[in-house]
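Note that this complex is displayed minus one protein chain, with the remaining chains in position.
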Amino acid sequence: MAYAEGGETIAEFVDTTKRFGKVLAADRLNLKIGKGEFLSFLGPSGCGKTTALRMLAGFEPPTEGRILIDGQDIGAEPAHRRPVNMVFQHYALFPHMTVAENVGYGLRQRRPKLAKDDIAARVARALDTVRLGDFGPRRIWEMSGGQQQRVALARAIVNEPKILLLDEPMAALDAKLRGQMQMELLSLQRKLGITFILVTHDQQEALSMSDRICIMGKGRISQIGTPRELYDRPANRYVADFVGRANILPGTVIRNIGEHALVRLASNHDVVVEAPRPVSPGDKVDIAIRPEALRLGTAAEPGLPDITATVAHMTFLGEHVEYLLRHPDLGELQVMVPRQAERALPGVDVGTQLHVLWDQGNGLILGQD
Amino acid sequence: MAYAEGGETIAEFVDTTKRFGKVLAADRLNLKIGKGEFLSFLGPSGCGKTTALRMLAGFEPPTEGRILIDGQDIGAEPAHRRPVNMVFQHYALFPHMTVAENVGYGLRQRRPKLAKDDIAARVARALDTVRLGDFGPRRIWEMSGGQQQRVALARAIVNEPKILLLDEPMAALDAKLRGQMQMELLSLQRKLGITFILVTHDQQEALSMSDRICIMGKGRISQIGTPRELYDRPANRYVADFVGRANILPGTVIRNIGEHALVRLASNHDVVVEAPRPVSPGDKVDIAIRPEALRLGTAAEPGLPDITATVAHMTFLGEHVEYLLRHPDLGELQVMVPRQAERALPGVDVGTQLHVLWDQGNGLILGQD
Amino acid sequence: MTKARARWLLLGPAGLWYAALLVLPLAVVLVYSLGERAPAGGYAPALTLAQYANLGSRWTAFQNTLVLAPVGTLAALLIAYPLAYFLAVKSNPRWRTALLVLVIVPFWTSILIRSYAWIFLLGGRGIPALLADLGLGDIRLINTPFAVLVGIVYGYLPLMVFPIYVSLERLDKRLLEASSDLGAPPWRSFLQVTLPLSLPGVATGSMLVFILLMGEYLIPQMLGGGKVFFVGNALVDLFLQSRNWAFGSAMAVTLVAVMLVTVTLYMRFLSRIGAARDDVGLM
Amino acid sequence: MRIYALAVYVFLYLPIGIIALFSFSAGRSASQMQGFSTQWYAKALSNPFVIDALKTSATVALISAILASVFGTMAALALSGMKGRVRVLFDALIYIAVMIPGIVIGIATLIALVTVFDAVNPWLEAATGWRLSMGHGSLIAAHVLFTMSLVIIIVRARIEGMDRALIEASSDLGAGPLATFWQVTLPMLAPAIMAGFLLSFTFSFDDFIIAFFVAGSETTLPIYIFSSIRRGVTPEINAIGTMVMGASLMLLVIAQLTLRRGKAPGH
Partner (left out) sequence: RPRGAHAADLGDRAVLATWPNYHDVENFAIFQKETGVATQVNVFGSNEEMLAKLQAGGSGWDVFVPTNYTITTYVDADLIEPLDLSKLPNYDAAAFDARFADAGTVNGKLYAVPKNWGTTGMAWDSTKAKAPFTSWKEFFDLTMTDFSGRTMVHDYQLTTIGNALKYYGYSFNSVDPKELADAEKLLLQVKPHLFAISSDYQPSMRNGDAWMTMCWTGEGKQMNRDIPEIHFALGKEGGEIWSDYYAIPKNAPHREAAYALINFLIDPQVNAREATAHGFPVADSRVNALLPKEVLADPILYPAADLLNVQEFGAAATLTDPNRAELMARFKSA
């Protein structure tokens, strides 16, 4: 349920800025979050993801700008009066309460008070939702990491918040559990229809779960879009590098070909690449091409530039083998070769010269950073 | 520098067994480790990886069986007299010593004593090797996670052990740093020529780094082999499932075709698969096929069984889209579709019926568990 | 209510307490220390440093305290450390809590009564009688500095055991494995890893015991037979027997000053050797 | 190692055993076993001075432990995360309060309070007919000075080790500041406060030297014991000691249970 211009907006950052002393943790954020959307904040450590979330939750007042929920400026509302709930990074479960007490905590804060039975029923339902039906009387420290994560989730959703905030909720889980929890989280969101905002620095996680991803870097929003948009059309070098892997090569535009452009690489090869922004002949541009968009061959192919490079390293990854090649002008090139395709490259080892095949139209001219 | 029968053996487990009370943590391990080899122990949590390593290091005496280093039974040698060094999971750096003091610790234990200058020189060299040349006087808690990991490495390699043991040395690092450290570790091993034994539960890590991988499950060795051997020829269901992903389907052998076999699936489709072990017509077998070995199409292809399944879920993963399909007889099928190939599937969404294309010869008959 | 207001409200009672019962009394003692003894005893206002000049006459008390306090601390440390080590490292985890509790139980009985038991034990019918039966001859223990030392060690052992136990308990066992892995035999691992890492506990414990010993009065009084004289005893005598309050105040001021200096120096030393990195707070 | 530990335990328990043993002596001497009897328990329990002293001690210890816990916790809460001069000042005061020998505190408090009382009393007596005097109040006040500082140190360490996210989580779930304090902060601090309370109680209950100076006409148990020991000790003292030890043991068990209940792994 991706957000579309004109769709219903549940929350909005308007020029929201946060300073910690000299550190600019959030720099004029502008962002509309749609109702029922699954939005991720993705970015490296320290880029301000948590800060954005905490401002929305009400733990940090913005230094400048506004935050709207349901069209209302909620700048002055303290955290406990906002219709949002958070799943904390290390869950922040109350160790002195049982699982059920933890889950019921939010409901017990309601005024006028809710009936005891009502609370119990809702807690039971929430625990069922996260498949912990029988765990109510357990102590927190008797629960495994994955279970604790689900308790934290139940504790948040039982309040039926308008927005659920999740700050790296799976960072502490091991790989296997992590994948499992991602699936569960996603189906839960589809079921509840609540807006989810997820903070993560794991691109795989963001790609596989989100309706839209908001890529952050140094306090700024670098790009917002669906996973495919970001992967296929990274706006700039930073995004291209952070979402998936990319070979980034400088080049000079020779001429425009519709939405594509003919670009001359440093090695004097000409390639046809996508041009999402208008460029003119003579422009110096950066081109991004994904390792899996390149092919390797033992011979040049007609119609394609003949780029010859030396194998420097091969890493077996199961489905793929990652080849690292060295070209005198282009530097290092990563090429991801599927196992099937590799069978066509017998006897290749470190030092072998291979032809890097760049199909017409693959690759993309990046915007300025 | 993979281990080959007849190559030089540096260490050997001979029927090595370890019991903790009732728990059989290591069950008759038999394993030869080659000189200069990079060997990984891969397995899920609790399968006995650490136990195997700790027996080799001398922290746990085996309950039965022997352990040889350089052909000598070292059962009675205490840890401090073994020519092996360990990089601990959380590094176990001495918090009361500087980086240099940590690295020099092993050298200072030598009797007769080494000259101060000699120690200092060796420490400096080891720190250079792990690219921490200037960090000698720093305190441990002033170092980041990745840096601490390198200190732990330097502290072990400075002693020039015959075998370097690494117990999940990268488990605590974040994804980006982890990839980087893997590369460094590998090039270090190549440079030093020391035997490395790495414990991990991350298959990607094991696949990309090791000469050989020893797959463990419940205290036993399930399979030993090079990454490609394991990936392409998993000995059994357990290994197939643990190394990479696999669709595992039951079937009945129709007839042998050289090293292949024609197998009838539960859906009555016949497929030609590899048969690494002799089978006879009528045998009930399990077949493993990797998600990336299947293709999806909008129409059946001649010569291939026509398996029609319904899309249940799609997960965008960047280079690939993972399709989860449901077939009335075969159950769930995972298919990994490269982005390029996906362009041939326009308008596909959850609920669409697609043809699963199983190329002749893909897939493998598994051994019994 | 603003945050700042709340903060002041919360600090109010403590602030009041410190002002009325710490700052004020200390100020009074300081003023008294510059006064004189009234003819019939007590305090007579004056402004003189005579009392401080007279401190030399109690030099023995200072000397005893400054020798026996550190020696007592050290003795307590030497006895407590192996026990703490045993409890934290060697004992069966199942019994650990019980064994720990057993260390504190005596601490919960009035020190007066326990000291009294020592008077018997160290007296002629106690241990010396046993020793005499063993043919070790006529050994007198009670009313000697040794008896005081025994009392000190006894009285303050738990205070020493606990912080050391805590720091040893917290010690990561893998560090010892790492040490062994790097070629250190057990005893060298102890010296190079265990001992240094337990220093914060040693620091806290010895600080606590030292501070309490510097002001000790009861144990020398009861087990020293009035012959082993601490600053504490001198102070009590000055206030209760000779009633020279001015001199007593000067002595108290001096004692506090000496303690402040010693403790500060000790802390400095500890942070220099890295032991104070953790929490050499007092608990 | 084990033998060593055993030896230390013998060292620790020898005097306790002696006390308990002699408390059952039938004779008059506190340091001699002359037949068996429980008469001294009966004597101690029927001795109004013992009961009185015990009452005084218990009351004083209880009240000062409560005050110390409450005020100490309050101060620790205010001081945590506080910077600047006030913080430095309080740190210094806490530090000094813990460090000053009991004798000095006892004497200094006595002199200071008497001076203040003398100044205030004529006026106060004229106005209200009441006079301030040394007694329970001054004793509690002096004990609280030390024990409150202890509580501050213990509780503050706990606050600093506490996960701030818990407070935020509570607030996030709709609890206002006060509700958060009662439902999260306080329960989280409970083990530390309890430990502080028990330490304070023990200290106050067992303190002799401060009480000796500031108790006014009150007799606490240690003062009573000290006075009795001065001349002519009877096994009554041993009986008292044995009983106090029994009570302490019970308290300890309770404390142990409370602490364990509040202790969660990782906290």
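Chains here go by letter, A, B, C and D, matching the order in which they are written, and residues are numbered from 1 within each.
To be clear about the criterion, a residue touches a chain if its C-beta (ideal position, glycine included) is under 8 Å from a C-beta of that chain, and two chains touch if they have at least 3 such contacts.
Every value quoted in this text rests on a predicted model; they were computed, and no experiment measured them.
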At which residues does chain C meet the chain that is not included here? 37, 39-42, 57-58, 60-61, 119-120, 123-125, 140, 142-143, 225-227, 229, 233-234, 237-244
Those residues of chain D which, in the complete complex, touch the missing chain: 28-32, 47-49, 52, 110-111, 113-114, 117-118, 131, 133-135, 138, 213, 216-219, 223-224, 227-233
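In this section, only the chains that are shown with their structure count from here on.
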Pair with more cross-chain C-beta pairs in contact, given C-D and A-D: C-D
Rounded Å distance, chain B centre to chain C centre (Cα mean): 57
Mind checking the centre-to-centre distance between chain A and chain B? Centres are C-alpha means, answer in whole Å. 27
For chain B, which residues are in contact with chain C within the complex? 57-59, 78-81, 84-86, 88, 90, 92-96, 105-106, 109-110, 155-156, 159
Inside the complex, what are the residues of chain C that reach chain D? 6-8, 10-15, 17-18, 20-29, 32, 43, 79, 82-83, 85-87, 90-91, 97, 99, 101-114, 116-121, 123, 125, 154, 157, 211-212, 214-218, 222, 232, 235-236, 239, 245, 248-249, 252, 255-256, 259-260, 263, 279, 281-283
Chain A-facing residues of chain D, complex: 163, 165-166, 168-176, 179-180, 183-184, 187-188, 190, 262, 264-267
